[in-house]
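Shown here: the complex without one of its protein chains, the others still in place.
Entry: subunit A
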């Protein structure tokens, strides 16, 4: 502050910053990338540890042994599922009642905005069945949830079988302090959404459902089970939830602790842990695991049935059985014991899980990167935008006294008319609104006029509007205010830079991965953009670093990381399906990535596009 209140020294500082602006920005960008990649390096990360006292020191003995029963129940469930052609409601109700649960059902229906071609559904109608195991001498104020999906085909039968076997075993125990809800949900996330909305009596997505009859107070934690084969070799933990929300790290720690205790092979992002961090392969492995987490989190969708719980402040994770590592086989009873142990520890909780981190990245199950470690990587990127803005501000010759404090007041340009700046801003945002609204609303018209299905219509309309947006706005300011001036683009760029900085900053606070991925691609091009660059070349660069292409790259990188590389054609098809899934996720579960991209990021990018074609 002393530095700033002295006009001479301030002048020297701003001179330094403007003179060295470009090199500083370059250094920042490189430092950000290096910092981020360094996060996966084991010596730089922390070892995970159990923070919650109630789960750490207490001893739990696992005694679940009816693995065979679970498998036979799974077979029975499968048979009834085939007979009923969906959820075998009656059988399941009887099976749960026979195990001494209070059983309730909930029916729901949902018409998707357009057909979901990945899962082949449009009109969805289904029933959730759940049984509540009432804890003895507990006043129905707290509950834990265990869920298993009733999925079509052969998958997840074993999960339901294990769920029922666990219910039977749990019913005979006296130590429960929280009610336990055993839920079998139909139509995966849609059923889960219906149940959660019913339980909390809200309606945020326009779902139709019958009200719930039985409740058990506030849900403290939830576990979602996905087992599809009798032989399981390892368990995968899935944490990424809706809008990139993560459960408390203690839940992951709990899972890891029991895997260690029972000698169960466990993975995260499908990747086993390696111990050779000092070799190149070891580091690459950790970096890949972390990158997968970043990509999954960035896309903001729920990667398992657990993901929807997080909105309701319920810590939840999915556990998926994998049958892939030939040499390690474990029976269902071991998984049952693992779950028993986890549920018993959760049952011991005195408070909600809150002791450990909510913001973290996991390069492996035993190592984590906390928010304090990864935020600087984003901060270094964001500071580039601010430095460029400062540079422009000084260039514009604003009163030198307010150079830094003026950052917040930059919205009122003094020189050129407000109209010059406002026009492109408004037009860009209108394009964004069109991109947000039109694809879904125009699908019928598109289907009438073109030989495409509804889903294709929606996705292709979105792509078309996106492309059309590139042609539309960059000449409009001339109509209103004549020739664009040198000052005009500078003010526009200043505005756009600050706008982008605020947008990315807010995004990164909520969903670091999304903010970081967007910043990595958007910052270099937006920071360097001027109208005086060679048009064709820089236009190409801008398009290649636009939000849509960022998604495309993410698709390719993701496929590469999960070791299922795709050709360009397949990649393109995947890209289209990612867009349709994004729009569906927004409509069905309230994911915010699509509106964020359409209504804010894309218009912001268009403003820079505008600057490039300023004349």
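Some observations on this one:
The working rule: a residue touches a chain if its C-beta (ideal position, glycine included) is under 8 Å from a C-beta of that chain, and two chains touch if they have at least 3 such contacts; residues count from 1.
Everything below uses one rule, namely that contacts and distances are computed from a predicted model.
As stated in its UniProt record, the chain not included in the shown complex is "GPI transamidase component PIG-T-like", which appears among "Alkylglycerone-phosphate synthase", "Histidine-containing phosphotransfer protein", "Tax1-binding protein 3" or "GPI transamidase component PIG-T-like".
When the omitted chain is restored, the residue from A:137, A:326 or A:449 that touches it is A:137.
Interface note: of A:201, A:327 or A:449, the residue touching the hidden chain in the full complex is A:201.
From the options A:18, A:109, A:155 or A:173, the residue with contact to the unseen chain in the full assembly is A:173. Touching the missing chain, out of A:38, A:86, A:100 or A:505, is residue A:100. Checked against the full complex, the one of A:68, A:208, A:351 or A:486 touching the unshown chain is A:351. Residues touching the missing chain, restricted to subunit A, are 1-2, 4-5, 97, 100, 102, 134, 136-142, 171-174, 200-202, 215, 217-218, 311-313, 350-352, 354-355 (touch as defined at the top).
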